[in-house]
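What follows is subunit A.
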Amino acid sequence: MKKRSVMLLSGAIMALAAAIAPGAASARDLTVVSWGGNYQDAQREIYFKPFAAQTGKPVLDEAWDGGIGILQAKIKAGNPNWDAVQVEAEELALGCNDGLFEEIDWDKLGGRDSFLDSAVSDCGVGAIVWSTAIAYDGDKLKEGPQSWADFWDTKKFPGKRALRKGPKYTLEFALLADGVPVKEVYDVLATPEGVDRAFRKLDELKPNLVWWEAGAQPLQLLASGEVAFTSVYNGRITGINRSEGKNFKIVWPGSIYAVDSWVILKGAENKDAAMDFIAFASKPENQSKLPQYIAYGLPVKAAAAAVTPELQADLPTAPANLEHALALDVDFWIDNAEALTQRFNAWLAR
Partner candidate 1 sequence: MAIPRIRFDQITKSYGSLRVIDGLSLDIAKGEFISLLGPSGSGKTTLLMILAGFESATGGGVWLDGKRIDHLPPYRRDMGVVFQNYALFPHMTVADNIAFPLQMRGVRKAEIAERVKRALDMVQLGAMSERYPAQLSGGQQQRIALARALVFEPAVVLMDEPLGALDKQLREQMQLDIRKLHMRLGLTVVFVTHDQSEALTMSDRIAVFNKGIIEQIGTPREIYDHPATRFVAEFIGETNLIEGTVERVEADMATVRLAGGSEIRVQAGTAATTSAKVLVSVRPERIHLGPDAGERGNALRSTVVDSVYQGDHLRVQLDDGAHGFIVRSDRRTAEWPQGAAVVASFQPEDCWVIAS
Partner candidate 2 sequence: MSEVSFRQRVGALALVAPLALFIALFFVWPLVTVLKESVSDATVSHALPTMVDAAADWNRQSPPTAAMKAALVTDLRGIEDQQLFGDLVRRLNSAQAGFRTLLPKTRTAVDKSRETTAPEAVDLEEIDKRWSNPAYWQAIAGTLSPFTDQHLLAAVDLSRDGTGAIVALGADESANLTILLRTFWVSALVTLVCLAIGLPYAMLAAAMTGWRRQLLLGAVLLPLWTSLLVRTASWYILLQDNGLVNDALQSLGLTDAPLRLIFNRVGVVIAMAHILLPFMVLPIYSVLITIPKTLMPAAASLGAHPLLAFLRVLLPLSLRGVASGALLVFMAAIGYYITPALIGGAQDQMISSVIAFYATGSANWGMAAALGIVLLAATLLLYMVYGWLSSDKTARA
């Protein structure tokens, strides 16, 4: 067994913390980790609390911000303190390859066929389908942008724009703005010339760009009028429109959608309970409640079908919204994330 001293160290610290923590000797309750915010509030209502009531055992929930390194460190240290974790597609693929996750028992979930294809993996179960798209304030702009080309057009739409800091999404959007058809984006991006083209396109907009990192930031930027447009996670927009009476609009054409999945950490103490929990959260009658709280698409086909048409219209999985949308190419980003991040940082620093 290979020994990574860093992992050993964090393991030692965790062991120390566990030794100090009161009641550490008793078994840990099922711990479910998700993205926090109003999304996790919704999950708590429709998944965590009912599941705890059904099993009669408490469910702990924690929030995280992603990062495969965090999962890796927890697992290599042994006896991870999380059981079920919601991860992005990249983390699912990387972790699956590295053996960080337990294998999924699809029989408990009603078989692979009851899910969308992109939501099925050996070690992860799709939880939501979500989009990154352009958003603008409908109260300030009557005629909103229609495409990424409009996003880039500072003459027609003056003002700053915000994008998530990092190459992922940003480079795809740049190519879309430069006229690359949706279907060809990743083919172009896979070539060095395509990457150069994306960065050249970004150069045009650079003086007008503001970068965000946390999912709540673009809403704040939009609400304060700091930027005219921003890229945004679609669920946040419907959330703030409902809770604060905003009139933020989403531009679906050119949006990029991806699937977030539930995984079970390798060697987790409550892995059976975690599997039961995932099955619970994948039951159509439970999952179909989610869009009432937050506008994320549902990977369970029967659940998606049970959503009312009004709610359906806001979901990334609505056929009209999917028409000109792009699926995130997870493999591309696994292969290229590091190199392109390095180049992106270099570009930012210029």
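The rule is short, and it goes like this: a contact is a pair of C-beta atoms (placed from the backbone, for glycine too) under 8 Å apart; a residue touches a chain by one contact, two chains touch by 3 or more; residues count from 1.
Selection rule, in plain terms: all candidates are chains of the complex that A comes from, given by their letters.
Source: prediction; values computed, not measured.
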For subunit A, which of 1 or 2 is the touching one in this complex? 2
Where on subunit A does candidate 2 make contact in their complex? 1-2, 4-6, 8-9, 12, 66-70, 72, 75-76, 94, 97-100, 165, 199, 206, 209-211, 213-214, 217, 220, 224-226, 266, 334-335, 337-338, 341-343, 345-350
